[in-house]
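Here the complex is missing one protein chain, while the rest keep their positions.
A, B and C label the chains in the order they appear, each numbered from 1.
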Amino acid sequence: MRTSCLVIISIVLVLAAGGAWSQGMSGFPATELRAVDTPSDGGGSIDLEWEGEGLQFVLIMRATSPGGEFETIGDAIASDGSYTDMRLDDQTDYYYRLAYPAGEDTLLGAVAGPAQSKTNWFRSYRKNALVLTALMFILVISYVTQARKGKRLFIRRISGLSAIDEAVGRATEMGRKILYIPGILSLSEIQTIASLSILQHVSKLTAVYGTDIEVPNKDPLVFSAARETVKQAYMEAGRPDQFKEEMVTYLTYDQFAYAASVTAKMVRERPATNFLIGSFFAESLILAETGQSIGAIQIAGTADIPQLPFFVTACDYTLLGEELYAASAYLSKEPVLLGSIKAQDVVKAIIMVTVGAGIVILAFGSNIVRDVLFTR
Amino acid sequence: MAPFGIPIGVWINAFLTICILSFLYKDNPFFRFAESLFAGMSLGYYIGIVTENTLKPNLFRPMINDFWGNHNFLLVIPMILGVMLYFRYIRKIAWLARIALAVYIGYYVGVYLMQKLHGDILFQARDTIVPLTMGGIEAVWNVVIIVGVFSVLVYFYFSAEHKGALGRVSRVGIWFLMISFGASFGYTIMARISLLMGRFSFLVNTWVRPMISG
Amino acid sequence: MRRTIPLILTFCVGMYPIFAFFVPHRVVTNINQNLDTYLVIVAAFALPLGVVNLVMSNINKIKKKDKGWFYSVVLIAGLCLMAFYGIMGGDQGFHAHFQWMFENAVSPLQATMFSLLAFYVASAAYRAFRARNVEATVLLIAAIVVMLGRIPIGDMITGGRLTPISEWLMTKPNAAAQRGIIIGAALGAASMQIRVILGIEQTYLGSGKD
Partner (left out) sequence: MKIQKLLYIDRRIIYLLVAIGALIPIIRPIGLPVVPSAPVQGLFERVEELEPGDAVMLSFDYGPSSEPELNPMSAAIMRHLFMREVRVMVVAIFPLGGVQIAIREVARITSEFDLEYGVDYVNLGYKDGGQAPMKAMGVSIQDVFPADVETTPTEGMPIVEDVRNYGDIEVVITLATGIIGEWWANLVNAQFGVDVAVGCTAVSAPKYYAYLRSGQMIQRGLQ
C-alpha cells in the first residue's frame, strides 16, 4: 500500500516537474537545508528547514551516513520551507538532502547533517500554561493559609444555597422524602465530587430533621462513595442509628434507563424535594420536567453548560457553572475552603485585566498579548 | 416467527416504544414493565461490553497469552486496585478501598485540571482579544462579545457584594446568560421533535404500514 | 494513617499528569500511558459493586413478595439474559443474540426515552410563557427567534428575515455568554481540583476519621 502510494506520488511528481521544466523554470528551488532535533517533543523526530521559493515539489531524502545511500522519505512544496521527519531512532546520526526532479534528471541539493533526534524535558510552548497552573496553586495555598490563620475572607451570598435548607425543611413539614441525584458521570468528573460534598451537607440536615432521603445512582463508583458520604454525615450529625443502607441505591448504567427509573420513582413516591446536582446530559430535562409535574421543589446545579437552559426553565433554583463549585466550598462554612474561592476570583480578575490589556494593545496594532496566550 | 408478515423484532420494538410513550398519560403497568426490563437489560449490556471490549483485550488476553513479555505482568497492579474496591465490605480492611479510589480520583483530577486551565481558559481568553479598529459593524459586534464575556465573568465574581456599578455590570451578565439560554433552548426544540419523529416514523412506516398493505 | 496514605497517594498520582503535561520525555510519557490504560481496568472492576446491590435489592423484593415483585423478576431476567450472551461473546466480537436483543429491545427503549424530550421541551417552553419577570421574557424571546430562524417554516413566515438575526444571536451574544461560563466554570473546577490534590477537600474518601 505504502509503496504503491509512493510510486503514484513519484509519477505525479515527475509529470508535474516535467510540466514545470517545460515552462522554463530551472535551477534548484530550495537551498540552505538545515536539520535539527524537533524541540519540546518526546523524541524520534527531526525538523528540516530550507530557503525555498515557488510551488515545485522537492523530494526529501535521508541516509545514515553522508556518503551512504539516500532514500526518499517524503516530499514538500519548495516555498513551505520545512518538513518534519518522524519515527526515527534517537541517538542515531541522520543526513538529509533535497532532490528536485527536473525532467529526465533529478537535481540533488547539498547534504545536511548529521542530526540526532532526542527526547526533551520541557514543552517550551506550554510556558504560559505553566505560569497559569503555578499561579493557581500558589494563590490557593496562600489564601488557604491566610484563612487557617484566622483571617476573615468575604464571600458574597450565593442565591440558591439558602434554598437548600428551606427545601429540606419543606420535605420535613410535608413528611415526604428527598431525592438527591448526583449526576451521571463517575468520580473522575470533578462535578461529581462537588456534588458529593453538597450531598454531605444535605444529608446532615436530613439526619437532624429525621427526613427521609434517597440517592439513586448511575455510576457504581459514585454509588459506593455516596453511601459512605451519607453514612458519614449521619454519624457526624449524631444519628448513626437513623442511617439505612437503602438510602443510597444503584439503578443501572444506562443514561436513559436511569432516567426512566428515576422518573418512575418520582411519580410513584412523590418526593417533596429533588436535588439534581452534578454532571447531566440529555436526561436533565426528563428528570426536571417530571419533578416539576409532581410539584416538587427542585434545586439543580451543573457545570454542563448545554443543560443549563433546561434546568433554569424547569427548576426553582439553579447553580450555574462556577456557582456549583463555589457552593460546595461555601456550604462547608470552613474558612479554608473559602480561601480557594478567593483564589479563583483573583485569577478571574487577572484574566480580565490581561484580556482587557490585550484588546487595548491590539488596537494599537500589536499582537503581543495574543501571542503570549498562544499554546497547544 | 413473523405475525402479519412482520418480523418479531419489529413487534417487540413497537411494543416497547408504546409502553414508554404511555408514561406521558400516566404511570401504568406497561410502562413499569418496560422500565424494569430496560434497567435490567441495559446493565446486562454494559456488563457485556466491558467484558468483551475492556477486560478481555486489555487485561485477560495479554496476561494469559504472554505474562512476562511486553510488561504485561504490570497489569497485576490495576487488577489489585480493582479488587481493593471490594475491601469496603470487609470491616477490618475497609480503609484499603480508599487507596484504589485515591489513585483513580487523583489521576483524573490531575488530567482534567490541565485540561481546564490549558484547553479552556487559555484558548477562550486568547480568542476574546478581538480587534476594535477595523471600523464598521464588525467592530460593534466585537464590542458586544467583549461586554458579554466580561459581564458574565463579573456575575461569577464572589469576593464582593453585587451592589452599585458591580451590580449593574453583573445584571448585564444575567441578560447575556438569559439570551444564551434562550438561544440554546430554541436551537434545541426542533432537534428534539425530530427525535420523536424518528420513533413515529418507525411505528408508522416499519410497523403499521406493512401491516395494512399486507 | 488510614486517611493519610490515601491523601498522599491522591497528591502524588494527581501531580503526575500535571508533570507529564509539561514534560515530553519518554520516561515520563510511558508511565503516564500505562496509568491511562490501568485506570480503565480499575473502573471496569467497579461495575459489580452496583450490579450486586441492584440484584440483591430486587431478590429481596421477590422473596418478601413486595408490591410489584413481578417487575423485579422482569428486571433480573433482562439482566441475566443480556449479561449471559454478553460475557459469552461470539466467534467474532459479540454474540448474535446479544446484538439482536440490543437492536430490538435496548435500542428502541433508549430512543423512545430520549424522544420523550420532545414533549418535555414543549411543556417547559409553554410554562415559560407564564413567567412574569424580565429575565424569563428575554429567554423566551431569544428562544422563539432562534427556533423560527432555524426551521424552513419560520423562514417562510418571516420571509427569511429571522435567519440572520438568529445566526447573530448564536454567534455573538450566545458565544460571548458561553465563553464567560466556560472560563468561570474552568476556574471553579480548577480550584476544586487543586483542593482535592492538596487534600483540603476529602468528602469523597467517605466515612471514618480513622
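We adopt the following convention: contacts are C-beta pairs under 8 Å (C-beta built on N, C-alpha and C of every residue); 3 or more make two chains touch, one makes a residue touch a chain.
Quantities reported herein were computed from a predicted structural model and do not represent experimental measurements.
Enquirer: Could you list, sorted by label, every displayed chain in contact with the chain left out?
Expert: Those shown chains that the absent chain touches are A, B, C.
Enquirer: Could you tell which one of B:3, B:29 or B:57 touches the chain left off the display?
Expert: B:57
Enquirer: Who touches the missing chain here, A:188, A:224, A:298 or A:328?
Expert: In the complete complex, the chain left out is touched by residue A:188.
Enquirer: Name, in rising order, the residues on subunit C that touch the hidden chain in the full complex.
Expert: Considering the whole complex, subunit C reaches the absent chain at 21, 29, 32-33, 36-37, 39-40, 43-44, 89, 92-93, 99, 102-103, 106-108, 110-111, 113-115, 118-119, 122-123, 126, 129-130, 150, 152-153, 170-171, 174-175, 178-179, 182.
Enquirer: Please give every residue of subunit A in contact with the chain that is not shown.
Expert: Within subunit A, the residues touching the omitted chain are 1-2, 5, 42, 86-87, 185, 188, 253-256, 279, 281-282, 293, 304-307, 375-376.
Enquirer: For subunit B, which residues reach the chain that was dropped from this view?
Expert: Within subunit B, the residues that touch the unshown chain are 24-25, 42, 45-46, 49-50, 52-54, 56-58, 61-62, 108, 111-112, 115, 118-120, 123-124, 126-127, 180, 183-184, 187-188, 190-198, 200-201, 204-205.
As a convention for this text, only the chains that are shown with their structure count from here on.
Enquirer: Computing the C-alpha centre of each chain, which chain sits at the greatest distance from subunit C?
Expert: Ranked by distance of C-alpha centres from subunit C, the top chain is A.
Enquirer: Which of the chain pairs holds the record for C-beta pairs in contact?
Expert: Ranked by contacting C-beta pairs, first place goes to B-C.
Enquirer: At what distance in angstrom does the C-alpha mean of subunit B lie from that of subunit A?
Expert: 14
Enquirer: Cα centroid separation between subunit B and subunit C, in whole Å?
Expert: Whole-Å distance between the two chain centres: 3.
Enquirer: Multi-chain contacts in subunit A: which residues touch at least two other chains?
Expert: Those would be 126, 129, 133, 136, 187-188, 190, 193, 221, 224-225, 228, 251-254, 256-257, 260, 308-310, 312-313, 320-323, 326, 341, 348, 351.
Enquirer: Return the residues of subunit C touching two or more other chains; collapse runs of consecutive numbers into ranges.
Expert: 18, 21, 43, 46-47, 49-51, 54, 106, 109-110, 113-114, 116-117, 121, 125, 139, 178, 181-185, 187-190, 193-194, 196, 204-206, 208
Enquirer: Which part of subunit A faces subunit B closely enough to touch in the complex?
Expert: Listed in rising order, the residues are 126, 128-129, 132-133, 136, 153-156, 158, 187-190, 193, 221, 224-225, 228, 251-254, 256-258, 260-261, 263-264, 267-268, 306, 308-310, 312-313, 320-323, 326, 341-342, 345, 348-349, 351-352, 354-356, 358-359, 362-363, 369-370, 373-375.
Enquirer: If we count contacts the way the header does, which residues on subunit C are in touch with subunit A in the complex?
Expert: Per the stated touch rule, the residues are 18, 21-27, 29, 43, 46-51, 53-54, 57, 106, 109-110, 113-114, 116-117, 120-121, 123-125, 127-128, 139, 178, 181-185, 187-196, 198, 200-201, 203-208.
Enquirer: Can you list the subunit B residues touching subunit A in their complex?
Expert: Residues of subunit B touching subunit A: 20, 23, 26-27, 31-32, 34-35, 38-43, 45-46, 85, 88, 97, 101, 104-105, 108-109, 112-114, 117-118, 121-123, 125-126, 128-133, 146, 149-150, 153, 156-162, 177, 180-182, 184-185, 188.
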